[in-house]
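Report on one structure; see the data block that follows.
Yeah, one chain of the complex is gone here, protein chain that is, but the others are all in their spots.
In this document, chain identifiers A and B correspond to the written order of the chains, with residue numbering beginning at 1 in each.
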Amino acid sequence: MIDGSAAFVAWLGAALIVLADGRRGLALGVGVGTAGLAVVAGLDAGLAVAAVLTLGGAMAALGRLRAGPGGWAVMPPGSTPRLILCVATALIALWIALGITSGESAALRFAVLSVIGLAGARILSSVDPDVQLTAVALLALAIGCAAGLGGAEVWPYVGAALVAAGAGWLPLSAPRAA
Amino acid sequence: MLPEAVELIALAVAALAFALVFAPSVIPRRSLAIQGGAGLVAGAAIALVPIFDVALLVLFALAAIDAAAAGAQRFAVRLRAPALAVAFLAVALIFARVEGPEVLGRFAAVGLVAGLAAAVGLLPYIHPFDGGDESPASPLVWMAFAGPLLGVSVVFRAESVLSVDSGQAFAAMLIGVGVLNMAWGAGGSWLTSSTDAAWRYSFMADWGLVLCGFGLTVVDGQRAALLALFGIIAGRLPLYLASRAAPAPKALPERPINLVIAGALAGSAPFVGFAARILLLRGATTLYWPLAFALALVMLAWLPGSLRLGRSLNVAGGRQAIAVTLVLAVNVAAGLYPLPLLTAAGL
Partner (left out) sequence: MPSAAVLGPVVLPLVAAGVIGIFGLAGTNLGRLIPAVGAWGCVAALLAVWLPVRSSVELVLGQLGYGSAFDMRIDAASFAFGLMVATPTALMLTLQPRTWPQATISLLAMASAIAALEAGGVVLTAIAGGTAATLAVVLLEAEDSRAPRPSWALLLAGWLALSWVGVLLQVRGGTAVFSAVPVSTVNNAIFALLALSALLVSCLFPWRTWPAQLWSRPSLRAAGVTIATLFPLGFYLLVRAYELGDGRYPNGLFNAGLATLGVITALAAGARAQAAATRREFLGEVIPFFGGLAMTAISIGTALGLVAGIVMLATASALIAALALLPDRAGFASLLAIAAAVGLPPGLAFASRVVAVEATFEAGDFLGLIGIAGIAAWLVLMVGGARAIGLPGGRGHPESETFPNVSLGIALAILVAGPAVAAMQLAYADPVAAEVMPGSASSLGGGLVSIVTVSSVLPAVTLMVPLLLFGVLLYALVGSSAIQTESRPVLFRLPAAAALARARTAARSLAVPAQYRSILNMRELEDAAAGGKPVLWLTALVALAFAVTR
């Protein structure tokens, strides 16, 4: 029950990143997604892992709050396709996690697949660097959590947290004219 | 620690040092050092860290930093392909680890191949290219610096995460994508209107050889891939950097050196590309001789593009002439006697 809810929360966080354009919405998305992933991963791998992931996600969320488009801008006009994407991704991830694959950690499978799918789609579809970096942060956390499917040590989680934290604070050079 | 990876790291270090010493003045040394060094360090980390997931994260970090670095293109566009590569590789790992039907293993293989192609910038995941970029910020750095280490890493680790059946699918897809890139790259370097794009396509063609070599599961294939990577790092990359100097004035007569460069780029004897081709043909013949026939046909397509690229260098003398001569000499030596390279890589 808890793991299922946490997986849903992780999906919700990723969906927020897809649907939001403002820095507050994005930060909330990172925070929610981090919470969900941390709980799901922590249930399998332990509290230390959850703490590491939470720290990384928190740093990413804080970094997003200080840079990026202002406001929330959740579901701005024209975001219906994005909403459909979120729902479709959830359904597909659910199908794969429960229907095709087997074993324990179905919640973890759902969480990482849905977050990777949504974060990847957001990177591909967005032209705003801040939005992309937010997606990078959550995608990194998901990759770290996916290591738990293979019974990994703590290092993937540490690496994921570092990448996520860095993505939230990465300075961008101004593009030069051609 | 893979001996091949160690050798490629040493090569990449030497190539970066060479580039810093001999790169033309239009390329700022500082950005070359910083970005080249970052690419090298990240590539080494990708190859050397024992956990695949950590390697993915290092790749992701490199992609983000590279995209954020100074350059003419927008950050968004430059991040897409490497980020997609990471996503593909991550999903591939998930499919490889979970329990489920046999086809999941094959999908994992798809993810690994697609991820590798997207990271390096091969067809069908070609990185958007802007010829006005300074060389270090150009996507070619992925192909020639970080890409070789990533390629070796992915292929090696694939052996441990994939089953026998999905491993065969992985190998077959590598060969398929490899042949595709060989054909596209060879044709593109000849027919495209932009010389910078022609260079990029020539790298793709060489990477096609690499992928075919990796896909041939016999040791000759691995040897061919290593020699092809050597040719990319120690041959094509320095020559590409040399071509970034002022474009060749059309009034200048063609000098012998331009044709020798064309020969080196085309993989003709006695350069290292020819040795790589011999080993590739050997490996393909061992497994399935019609494949060798197809590869031999495609190999001939290197020539027109290489002639064009050879003519694009204006080897005016001085440091550049020394650099080009050194590159050619190293390639000849490796082409005639590649055994030390192969032995050092444990092949």
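Keep this in mind: a contact is a pair of C-beta atoms (placed from the backbone, for glycine too) under 8 Å apart; a residue touches a chain by one contact, two chains touch by 3 or more.
Bear in mind that the values here come from a model prediction, so they are computed numbers and not experimental data.
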item: Residue touching the undisplayed chain, where the options are B:13, B:303 or B:316; value: B:303
item: Touch with the omitted chain, as defined above, among B:123, B:161 or B:179; value: B:123
item: Residue, one of B:39, B:188, B:215 or B:238, that touches the chain absent here; value: B:188
item: Per the touch definition above, residue among B:80, B:97 or B:244 touching the missing chain; value: B:80
item: Absent-chain interface as seen on chain B, which is shown; value: 77, 80-81, 84, 88, 103, 106-107, 109-110, 113-114, 118, 123-129, 169, 173, 176, 184, 188, 191-193, 197, 220, 223, 253-256, 259-260, 263, 266, 268-270, 274-275, 277-279, 281-282, 285-286, 289, 292, 296, 299-300, 303-304, 307, 335-342
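What we mean here is this: only the chains that are shown with their structure count from here on.
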item: Chain A and chain B: spacing of chain centres that average the CA atoms, whole Å; value: 32
item: Chain A - residues contacting chain B, complex; value: 100-103, 109, 112-113, 116-117, 119-120, 123-124, 126-129, 132-133, 136, 139-140, 142-144, 146-147, 149-150, 152-153, 155-156, 159-160, 162-163, 166-167, 170-178
item: Chain A partner contacts - residues on chain B that touch it in the complex; value: 51, 53-54, 56-58, 60-61, 64-65, 68-77, 79-80, 83-84, 86-87, 90-91, 93-94, 97-101, 104, 130, 132
